[in-house]
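A single protein chain has been removed from this complex, and every other one stays in its place.
Lettered A, B and C in written order, each chain numbered from 1.
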Amino acid sequence: MAIVDITVIPVGTGTPSVSEYVAEIQRVFHKYEGRVKYQLTPMSTLIEGDIPLLLEVVQEIHEVPFQKGIKRVCTNIRIDDRRDKENTMERKLQSVQDKL
Amino acid sequence: MAIVDITVIPVGTGTPSVSEYVAEIQRVFHKYEGRVKYQLTPMSTLIEGDIPLLLEVVQEIHEVPFQKGIKRVCTNIRIDDRRDKENTMERKLQSVQDKL
Amino acid sequence: MAIVDITVIPVGTGTPSVSEYVAEIQRVFHKYEGRVKYQLTPMSTLIEGDIPLLLEVVQEIHEVPFQKGIKRVCTNIRIDDRRDKENTMERKLQSVQDKL
Partner (left out) sequence: MAIVDITVIPVGTGTPSVSEYVAEIQRVFHKYEGRVKYQLTPMSTLIEGDIPLLLEVVQEIHEVPFQKGIKRVCTNIRIDDRRDKENTMERKLQSVQDKL
C-alpha cells in the first residue's frame, strides 16, 4: 500500500488564485470512490492505494488544468511506498503520536 | 505570509521505520510556540509564518536526524508564498471548500 | 511533450550510500531506448516524452529498490508539461541562455 502526495500548479493563469483548479481536482475523486482514500491538506492532496491505481489517478488529476484551457502544468508528487507492513495515512499519524 | 511543507528522510537507518525522527521533529516546534503555526499530516509537516523564520525552522528540523547519529538526510520542501492577500492554511482549505 | 524529474530514495539501507540503486535505475532506460530521452544529473534523473509513457517508466524505476530487497521507497517526482509549444530539455536550457 502506498501514499501519494500530489500538488498541481497551473502556469499562466493570469491570477495568483488556483483554488478553482484544486476544487475541480477534488471532483475527480468521486469517480474513484471506494477504490482510493484521499484527503485534502492546505498544501496538497493525499491519496492512499496501490501504486498502479494511484498513478492512474495522478495522470487524471494532472490533466484537469489543461481541460480548463491552461497550457502548462507543473505537478509535484511524493510517493511513500512501504511493503513490510500496512502503510496507511491513519497508521502513519498514529505511529508518530505514539512516540510523542 | 507563507506556508512551508517539509519532509525529512533519514538515509541509512537500517530499518524502514522513521517515525521516531518525525516525533523528534515535532518537539522542535515547542521552541517556536506562538511564532509559527504547524500541522502534522500523514506525509509531511506544514508550517505557517514569514519566510525568514520558516527557513530557520527548516534548518533546525533538517538537523534532527544528524543529532541522532544519521549520516545522510534528504529533505524536501515546498514553499507557497502569496503576497496579495492573507495566505493561511485555514484560508486555503476554506477557499477550495467554498468552490466544491 | 513533458519532462519528468525523478529521484528515488531507498529507506532502511543501513548505509548512507545509494549509488548502486541509482546505477540500477539507469539500466531500466536501456529497455526504453529510442522511446524516451533521459539525462542523469547529480540530484535526479530527467526523462522526456509523453506523459503516459513517462508514468510507465516512473513506476518501473520506483520498483527497482524493492527488487533489491528494500522494504520502503520514497520517490519524488516533478512533472513539467507544456502544450502550447515543443517542451524539450534542450529547448528549455536554450530559452534561459538566450536571456542571460
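FYI, a residue touches a chain if its C-beta (ideal position, glycine included) is under 8 Å from a C-beta of that chain, and two chains touch if they have at least 3 such contacts.
Keep in mind that this is a model prediction, so the values were computed, not measured.
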In the complete complex, the non-displayed chain touches which residues of chain C? 3, 5, 7, 16-17, 19-20, 22-23, 26-27, 39-44, 46, 76, 78, 80, 82, 84, 89-90, 92-93, 95-96, 98-100
Where the unshown chain meets chain A, residue by residue: 9, 11-18, 71-72, 74, 76
Can you list where chain B touches the absent chain? 11, 51-52, 55, 58-59, 62, 66, 71-84, 87
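Just so it is clear, only the chains that are shown with their structure count from here on.
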Counting only Cα atoms for the centres, state how far chain B is from chain C in Å. 25
For chain A versus chain B, what separation do you get between their C-alpha means, in angstrom? 18
Residue list for chain A, restricted to those that touch at least two other chains: 76, 78, 80, 82, 84
